[in-house]
Structure formats: C-alpha cells, structure tokens
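Presenting subunit A:
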Amino acid sequence: MTLLLFMAALLAVATLGAALIALFTSSTVVAVLSAGLVSLFASVMFLLLAAPDVAMTEAAIGSGLTTFLFFFVLGRIRREGTK
Partner candidate 1 sequence: MSLVQLSLATGFLLILLGLYGALTNRDIIRMIVSFTIADTGVNVVLVAVGYLPGREAPILDTIPVAEAASRITDPVPQALVLTAIVIGLGVTALMLAYAYRLFRARGSLDISEFTELKW
Partner candidate 2 sequence: MVSPLLILAAGLGAAFLLGLLRDSSERMAFYLTVIALGFMSFVGLSWTVSLALGEAQPVEIYTAGARPPFAINLRMGLPEAALTSVVTLTGLLSAVFMRRDLMRLGRRAMAVLMVLIMALSGLIMTRDLFNLFVFIELIVIASAGLVLLSQDTRALGAGFKYLIVSQVISILLLVGVIFTYHANGSLNIDDIAATPMGFTGASLAIFLVLIALVLELKPFPANGWALDIYEAAHPGFSALFSAASGSAALFAVLKLFEAAGPDWAPLATGIGLVTFVGANILALAQDHDRRLLGYSSVGQIGLVLMVVGYGYDWDAGLYYVAGGLLISHAIAKAGLFWLSGLVKARKLSDWAALRQNPALVVAFATFIAMLTGLPPFPAFYAKWTLVHAMADYGDYPLIAIFLIAALIEAAVLFRWFGMAIKREAIRPLAYNLSHETVVLIAMTAGWALSFVWGAISGLDNLVTLVPLLFALLFLPLDILPARIKNVIAIAGLVLWFFLSKDGLDPLRLIFLTIMVLGGALLLLASFHAKGRRMGFYTPAMLMFAGMALLVTAETSFQFFAAWEFLTVGSYFLILRGHDSEPHALSYITFSLGGAFALLAGFAVASEGQFVIPLANLSEVAPEIAPYVFVLLAIGFLTKTAIMGLHIWLPGAHAEAETDVSPMVSGILLKAGLFGLFVLLMEMGRQELYGVDLTVLLVWLGAISAFIGAVLAAFQEDAKRLLAYSSISQMGYAVFGLALMNHLGWLLAMMFAINHFVYKSMLFLAVGGVKERTHTKLMYKMGGLITLMPYSFVSVLVGIIAMSGVPPLSGFGGRWIFYNAIMSTDLRLPMILIFMAGPVGFLYLFRLIHTIFLGQPKDELRKVKEAPFWIILPQMIFVAFLIAFAALPGMVLQRVDGYIGTLFGDRPLVWTGRIIDSQYGTWNPVAIWGVIIVVFVTVLLLLVWMNHNAQHVKQFNIVFSAERPFKPQTTHFAWNFFAPYRKAMGFLEMPVSTSFWTGVSNALHGTAEFSRKFYTGNGQTYAVQLMLFVVAVYLISMGASS
Partner candidate 3 sequence: MTAFPNFEWVQIAYALLTLFIVINYGMVMTAVVRKIGARVGGRYGIPVWQNYVDLLKNIALRSKISHGVMYYLGPVFRLTGGVGLLMFVPTIYGSEWHQNFSYAGDLILALYFVFFGTLGMALGAGESGHPHSAIGVSRGLAQVTMAELPLALGVYALSLQYGTLDITKIVAAQQGSIFNWTLFTNPLATVAAMVAFVGTMMRSPFDVAMAPQEIPIGPPTEYHSSYLALMQTNRVLFPVAKTVIYMNLFFGGATSWAEFAIKVFCLYMISVVIGVVHPRFRVEQSIRFFLKWGLPLGVLAILTV
C-alpha cells in the first residue's frame, strides 16, 4: 500500500512538474509535449484509481490525439508564418 502511495506521489510530482514545464518553457513545442505528458501521467493515475476506461481514453485522446492536433495546427501556422 505504501509502495502504491509512494508511486502515486512520484506520479503526482511528475505530473505537476510536467505541467510547470508546459507553462513556463519558452518553446511552444516543448509545452505541447509536456502537456501531453501531463495527460499521460494522469492516465497512469487513473489506473491507480481503478478507472481503466478513463485511463485508456485519457491516453488515447488526451495525450495522443490532442498533441497531434496541436502539432498540426502549429505546423500550418509555422508554414504560413515563415513566408
């Protein structure tokens, strides 16, 4: 049980750390990736909280698809912005 708690604490720290990076990094790409990481860590936490359905969804949608959405838009903006 304590191991579980320890893991959870570690996870929480990692999540928050990723969130802080996402907020304060100067690179948007890093920020998007960190936000995806936050989602990923969160989905692990969902597993710990006995919510496998949610974990799957968060991983697939929250961290996966969302991140790609960001990159697609960033890509378009970058392409058009550099001209």
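How were these picked? Simply put, all candidates are chains of the complex that A comes from, given by their letters.
In this section, a contact is a pair of C-beta atoms (placed from the backbone, for glycine too) under 8 Å apart; a residue touches a chain by one contact, two chains touch by 3 or more; residues count from 1.
Bear in mind that the values here come from a model prediction, so they are computed numbers and not experimental data.
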{"item": "Given options 1, 2 or 3, the chain of this complex that touches subunit A", "value": "1"}
{"item": "Complex interface listing, subunit A residues touching candidate 1", "value": "4-5, 8-9, 12, 15-16, 19-20, 22-23, 28, 31-32, 35, 38-39, 42, 45-46, 48-54, 57-58, 61-62, 65-66, 69-70, 73-74, 76-77, 80-81"}
